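In this view, the complex is presented without one of its protein chains, the others remaining in place.
And now, chain A:
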Amino acid sequence: MGKFVQLVVDGLSTGSVYAALALAIVLVHQATGLINFAQGGMAVLSAYVAWWLTNQGLPLIVAILLAIVFSVVFGALVERWLMRRFERGDPDTAVVVTIGLLTLITGFAGWLWTYNNQQFPSLFPLDTVSFLGVSVSVRSLGTTAVIVVAMLLLQGLFVGTKLGLALRAVAINPQSAAFSGLPVGRLLMVGWGLAAALGAVAAALVAPQLTLTPGMLDNALVYALAAVILGGLTSPIGVVVAAWIIGILENLAAVYVPFIGFDLKVAVPFILIFVVLIVRPQGLFGRKTVVRV
């Protein structure tokens, strides 16, 4: 029983990392209608920035905060100078652009900081706490908590502030938003910046566990995309729930299903996807979209 609870909590924490990435992808998709395959790559870059700053002698928490600021700026710049040209065009071309960006960032990080694994200091101690007779690792609880707080902040921003209202307006209908005087271009930059920041938080939290490499979040990106498919592109809450389900299920499957084990647990979300796609093609929580010709 103790093992089971520990697995669930660990799954919840990795699920939270997937959820943050998935939410970033949904954020970008709602604003600009494209899937950013470089979301994980951008997050890794900010983790490298944080790692480099700690090596310069800065305390970890300051380094992470600075890295988040960096990724907001970086995300905004990517939107303005790279994606803007492709947003109104063919979505497939835009996707290829994000893949080019992923290759570029991975290549850049590998060239500058080598492809070797780097140790990233952990924000949380590696202790365990006893809770109702079950020991649970502090890191898992902390990771989950930080990401949930980040999501709630983001939700507050979207629901409770004027900026959030403007962002939502741009997401729903960019043209009407522009007509009513909103600076659509700048708002898109803000949207990309926020998405990048969320990714940066996830990367900083998961980096100690995975150790820092340029391809650190490739797998996490796959999980995040799976969560996006399962949750439905139109439902942020659905995506987060799906990411948690994936995180927990893959952890349980790795231990309790002998054939899957730790190496093949990446297949779990896709078995899930296959089942869901047959039963509910619009995703667990998504709506069916009707397109007019």
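Brief remarks follow.
Just so we're on the same page, a residue touches a chain if its C-beta (ideal position, glycine included) is under 8 Å from a C-beta of that chain, and two chains touch if they have at least 3 such contacts; residues count from 1.
We adopt the following convention: contacts and distances are computed from a predicted model.
For the chain that does not appear here, its UniProt entry gives the protein name "Amino acid/amide ABC transporter membrane protein 2, HAAT family", which is one of "Amino acid/amide ABC transporter membrane protein 2, HAAT family", "Sulfate adenylyltransferase subunit 2", "RNA polymerase sigma-70 factor, ECF subfamily" or "YeeE/YedE family protein". Only one of the listed residues, A:Leu102, A:Val136, A:Ala150 or A:Ala166, touches the absent chain: A:Leu102.
One chain is missing from the display, and on chain A it is touched by residues 34-35, 37, 82, 85-86, 89-93, 95-97, 99-108, 110-111, 114-115, 214-215, 218-219, 221-222, 225-226, 228-229, 261, 263-264, 266-267, 269-270, 273-274, 277-278, 281, 291, 293.
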